[in-house]
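A short write-up of the structure that comes next.
Apart from one protein chain that is not included, each protein chain of the complex appears where it belongs.
Which chain is which? They are A, B and C, in the order written, and residues in each are numbered from 1.
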Amino acid sequence: MTVLKEVEKNYGQLKLYINGEWVESESADIYDSVNPATGETIATFPSATEAEVQQAIESAQSALQTWKTVPLRDKARYLFDLRGKFEEHFDMLCRVLVQDHGRTMGEAVGTLRRCIENIESACSALLLLTKGDYINELARTIDQTLYMEPRGVFLIVTPNNIPMHAWSSYVPYAIASGCPVIVSPSKDDPVCLKAIFEVAAEVKGFPPGLMNLVYGGRNINNMILEHPHVKGVGFIGSTHVGLKLFEQAGRLGKEASINGNGKNHVVLMPDADFDSAVSGLLRGCYGMAGQRCLGADNILVIGDGYDRFKDAFVKASAEMKMGYGLDDTTELGPLVSERGRQNILDFIEKGINEGADLILDGRDPRVDRCEKGFFVGPTIFENVDADMYIAREESFGPVANLMKVADLDEAIDLINNKDDYGHSACIFTKSGTSARKFTKQVDVGNIGINVAVPQPYAFFPLGSKNASAQGCAKSRIDSMRLFLDQKTITERWV
Amino acid sequence: MTVLKEVEKNYGQLKLYINGEWVESESADIYDSVNPATGETIATFPSATEAEVQQAIESAQSALQTWKTVPLRDKARYLFDLRGKFEEHFDMLCRVLVQDHGRTMGEAVGTLRRCIENIESACSALLLLTKGDYINELARTIDQTLYMEPRGVFLIVTPNNIPMHAWSSYVPYAIASGCPVIVSPSKDDPVCLKAIFEVAAEVKGFPPGLMNLVYGGRNINNMILEHPHVKGVGFIGSTHVGLKLFEQAGRLGKEASINGNGKNHVVLMPDADFDSAVSGLLRGCYGMAGQRCLGADNILVIGDGYDRFKDAFVKASAEMKMGYGLDDTTELGPLVSERGRQNILDFIEKGINEGADLILDGRDPRVDRCEKGFFVGPTIFENVDADMYIAREESFGPVANLMKVADLDEAIDLINNKDDYGHSACIFTKSGTSARKFTKQVDVGNIGINVAVPQPYAFFPLGSKNASAQGCAKSRIDSMRLFLDQKTITERWV
Amino acid sequence: MTVLKEVEKNYGQLKLYINGEWVESESADIYDSVNPATGETIATFPSATEAEVQQAIESAQSALQTWKTVPLRDKARYLFDLRGKFEEHFDMLCRVLVQDHGRTMGEAVGTLRRCIENIESACSALLLLTKGDYINELARTIDQTLYMEPRGVFLIVTPNNIPMHAWSSYVPYAIASGCPVIVSPSKDDPVCLKAIFEVAAEVKGFPPGLMNLVYGGRNINNMILEHPHVKGVGFIGSTHVGLKLFEQAGRLGKEASINGNGKNHVVLMPDADFDSAVSGLLRGCYGMAGQRCLGADNILVIGDGYDRFKDAFVKASAEMKMGYGLDDTTELGPLVSERGRQNILDFIEKGINEGADLILDGRDPRVDRCEKGFFVGPTIFENVDADMYIAREESFGPVANLMKVADLDEAIDLINNKDDYGHSACIFTKSGTSARKFTKQVDVGNIGINVAVPQPYAFFPLGSKNASAQGCAKSRIDSMRLFLDQKTITERWV
Partner (left out) sequence: MTVLKEVEKNYGQLKLYINGEWVESESADIYDSVNPATGETIATFPSATEAEVQQAIESAQSALQTWKTVPLRDKARYLFDLRGKFEEHFDMLCRVLVQDHGRTMGEAVGTLRRCIENIESACSALLLLTKGDYINELARTIDQTLYMEPRGVFLIVTPNNIPMHAWSSYVPYAIASGCPVIVSPSKDDPVCLKAIFEVAAEVKGFPPGLMNLVYGGRNINNMILEHPHVKGVGFIGSTHVGLKLFEQAGRLGKEASINGNGKNHVVLMPDADFDSAVSGLLRGCYGMAGQRCLGADNILVIGDGYDRFKDAFVKASAEMKMGYGLDDTTELGPLVSERGRQNILDFIEKGINEGADLILDGRDPRVDRCEKGFFVGPTIFENVDADMYIAREESFGPVANLMKVADLDEAIDLINNKDDYGHSACIFTKSGTSARKFTKQVDVGNIGINVAVPQPYAFFPLGSKNASAQGCAKSRIDSMRLFLDQKTITERWV
């Protein structure tokens, strides 16, 4: 067993990042940031004052004009440099993520690679997707050009489960598009954003105000979006909060790209490779302690193999080793917060009350050396009815529901009729025909075939649907559409 | 002088088009459609009942499923056939547009060509823009695919000034994307939509319910957008109404593409070719009787040439021949409605009261053989201050404001600070440097250089900005983004 | 049984189409065009004289300049009109194809739909792929534009097996790109091209010289390609002739897109649906009397099912009804020429001599009412060794080879090592894993899964490889790259 060192034991009080400088807040409204594996406070941070928020917006607006005058070839250079800085500080960022959010080190490495892929994708987007179009001789003596302009300043809201990944899902693209941002992170893991901003601040060439960081969460989000300089919002978080921002944007005539909750199904066909399915589902159900939007929730087992699968899955689940992510033998970390842990416990309670059978109970795990951590162990229900609350709402924890279904048609019907969300659905099968049918008929945004977490690459949008996503520009490379506006030029020179 | 025949003298009571059939409405709420050049009623039409609207939505939802199963190669065939039908009925459509809206025949021909270009553009979009992406070996043994699915049923709202063009700016693209539509036209020229639907109905292969037509205007728009089957709205009309729909869509978590009013500026540099500018401005200020979103409103003249330009422009304006569009000598048609005419008269009154000088008064024109038509002649103000109401709000009639400005910088400042809208701005100059400066610095969506109406081609969006447009997917080919949703597939076959 | 009427019994002597006019050749070198089902001469045609070829080239060069000045929106209109003309004359074109080439009516209908799809695809390419790119502020004060220009006049060579389809694989794209063409068809079915040119001539708007038709085949191809005005060649035909043209183009510094022969394999996995495979293979092996580049040649059967498949396939093959394509019960037409028939007979003889077992012999078929036609019936070999001539060279007739292989790896090895060509390879299986493995590992250009003729859609290139294709721009939409050249503009206006 190797135990990695923490980056720092305590970060003290976090500063805001406004107009290219680290600024001590004048706020009296101070919060704690807690390491969820140890329960220790690792930083305190302020909820930014209204004046500070205004300064951030003004500096962003000013950066909009400066950044516009930077030639494309230089913008590209700085964004590629940002990618280099992330490689340089890769290990530090991973360890901060483990410490502040509760991931395992392996999960953190995966996350940071995904973050870098987003920066790489944004570099590519800057070069290849900000180009305009040109038509020679559209009409007699008339040429026409379409080119792209940044829409303006944007609010970017990051959630507690993927603080760094969410940053990377919008911010590099905003910069590539020419749009300065105000980043407003969740109050559960602010150190993650601080670390990212420190890395980004090392890049020479970004004008002050291009990226701003203000803590405060929901308190300040609405205030920011209301400001006339702010042209829209990119949000990853709960459907509940997201829909409110979408409504606010609608009222203000602004743009919004919203990513919310999900409730994801995995179908096991009788011809599936069960070993592969079990191993995929451990990652799908318990990865990031179940706090991921594309994770697996309801496992629909078709046919006779139910008992065989159940035995294997319960056994493997029960054996997962919980602990602090910096310990390299840890397979499952804590929930991000005590509130998060309480929510799961309530969720499990609700399932029991609804009549589902709890066949693996993770509510009171014993985790050596992490007695004060916010842990919940792998938890499995069976005999879950499709209409139960636990079958329809996201647990946001390491909870799996086993459900028997008669055949593929029934599974597809269940998903299409009972899943109001639309993040993902997966199937394990050897049959090309079953896979195609599932793909075409299931009405969610991300389909997995023989994988349990169908995560799209950075240059694909997270194609989520229905209650899981609003706004016609999605995250990742698709957000270029959120940030870029179009201008046409009709020229006649005779 | 040639006078073309009207298509029909009177179309009787118009029917709704629901589920592939012409349906007589049960509504008691009946309106007149009037030929604005003659004042004669040419049709009556009902405001659809709630039940009829529901039927339209249900039939559209059913067409969504049917149309999905039609192979791409067949969809393409039918859409190309639709283009052929428009060519076949080209002349009829032009004459209906003249008769119902009040355009001149020349304007109608131009409009119909633009409509066909939209269908051509939608054909191309269907073939080339609905394709998904495929990544081979994204990760070890994993391939990934992104493909497009129709979002669902859409409401399309068409305005009174460009009834056919607005239809073509959304509907062919909706069909290409797989989305059925409910078209809700303005109550001022419903015969235009009836004519288009008759032409479209001739195409073999479109499933019933793919395109529905219900009259009723604002009465029914909100009702349609509220329905759970309806996933969004494409709207062309007033900013006032558009913003309300955008807010409604925000509240409902739905998509909206909104195009509203504008107030467009044309700058004349001292080095401009004044003959060319005058001739362009006659079209820009008075084309479609001033009822076009990209038309010219405020003419900013720089330098000594002001008087020379003014004399030439007033003279040419005064000579424009008004009349019925089917008379081939007509250069300027009526306003689309008596209400429209009243609004212009009020607008002119307001300008006089604000202290602008009315140097050409079109309020009481004499139009032979069209005594009951809704005519207003070319109207020109000078000494217009940039803060006056008439300088900042759209007249929606044949009204031009002459304004002197000192230099290009002042002109750009004026446009950027006084135009809350963002449709278009034009410059007449011989200098490449002035043209580039204007293009880059003016904050509107459509720039014209030595043209007075910078209309983008069908496969460019109408790149309007600020108060003129909401929603990150715009009209024309850009609306593919409104109608198409994305789905990712992550596959692992080992 | 319905027998359709021939378009005409005899077309007399065909004219050349030069500079927008039908021109009687002064050549004394006259050939016959024969209906291969009846053996009757249906037309005579000249091999164009050198002077006539020069005129065609000059008129094309002149059209290059004219066509350049036609605005994009008009070019689009004419190309869409061309598509309409093909729909209008659809039935005539099908019947000419049956009469001149020997297809069945069903095959002709399929072919003509594919031709129209190529025109549709070219329409789309004109609108969406001829656009240039624009970069705003690439460097300080510098903008950059890339736009497309036609390369110049091109030679298009069409083969005897797909005279119309080959035309559609290059010519509409050449026109969309702005490049005039000289079409040089095979001497076996010249009436097909005459019919197409008559249809195209009905389009108003194409300048004279945009499309020229000269008969003469190889006699004149080299002469045309040698001319300085001619910038390259698009060729579909034999690998032997294609490679010579490619070499000539290389020597001249010109562009070439060459499509040649193939030898295609179909793998039947033990889990395949044999009924579906047999039905697919009838079309794959005998469609167009085996004269298609993506048709099936070698059938590799894996596992125990060999005898079951063989029995079913031989039985179904033997029952195919031969006859004149205009008879609607005909399932299999003649070879395109007596020479073609002789080649197959020689091919079969060679197979027998090599030691393969002829288990269905189609060499002397009895075809009622077509006693003089060039028929060969379905012919099947078994015990074919992978190194035999008949296993490695294209028969260009209705000949199938049955071969047993041990497993999928052996099948893939055989294809990759014995197929010097690279048109296509197919697999019939229910397994997603087998399908993916086959797709990724087989080194040919077009893979089929559970289909026997993996024909790409018009807006995909015919992705053939190795000896089957030369030139980095392929046919169909990919040929836009052949025809279009690029120009950059670097602008600085200060």
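For the reader, a short list of remarks on this structure follows.
Everything that follows uses one rule, which is that a residue touches a chain if its C-beta (ideal position, glycine included) is under 8 Å from a C-beta of that chain, and two chains touch if they have at least 3 such contacts.
Since the structure is predicted, the reported quantities are computational estimates derived from the model, not experimental observations.
The hidden chain makes contact, of the residues C:189, C:255, C:331 or C:419, with C:255.
Of the listed positions C:23, C:92 or C:146, the one in contact with the omitted chain in the full complex is C:146.
Touching the chain that is not shown, out of A:339, A:369 or A:436: A:436 (per the contact rule at the top). By the touch criterion stated above, the residues of chain C touching the omitted chain are 133, 135, 138, 142, 144, 146, 243, 246-251, 253, 255-256, 435, 439, 444-451, 454-457, 460-463, 465, 467, 470-474, 478, 481-482, 485-494. For chain A, the list of residues touching the undisplayed chain reads 72-73, 76-77, 80-81, 83-84, 87, 113, 116-117, 120-121, 123-125, 127-129, 131, 136-137, 143, 432-433, 435-437, 440, 457, 459, 491, 493-494. Taking the whole complex into account, chain B touches the unshown chain at residues 68-69, 71-73, 131-140, 142, 145-148, 429-433, 435, 449.
Heads up, the rule we're going with is that only the chains that are shown with their structure count from here on.
Measuring from the averaged C-alpha position of chain B to that of chain C gives a distance of 44 Å. Centroid to centroid, with C-alpha atoms defining each point, chain A and chain C lie 49 Å apart. Computed centre separation for the pair chain A/chain B is 39 angstrom, with centres defined by C-alpha atoms. Touching of two or more other chains is recorded for residues 435, 457, 491, 493-494 of chain B.
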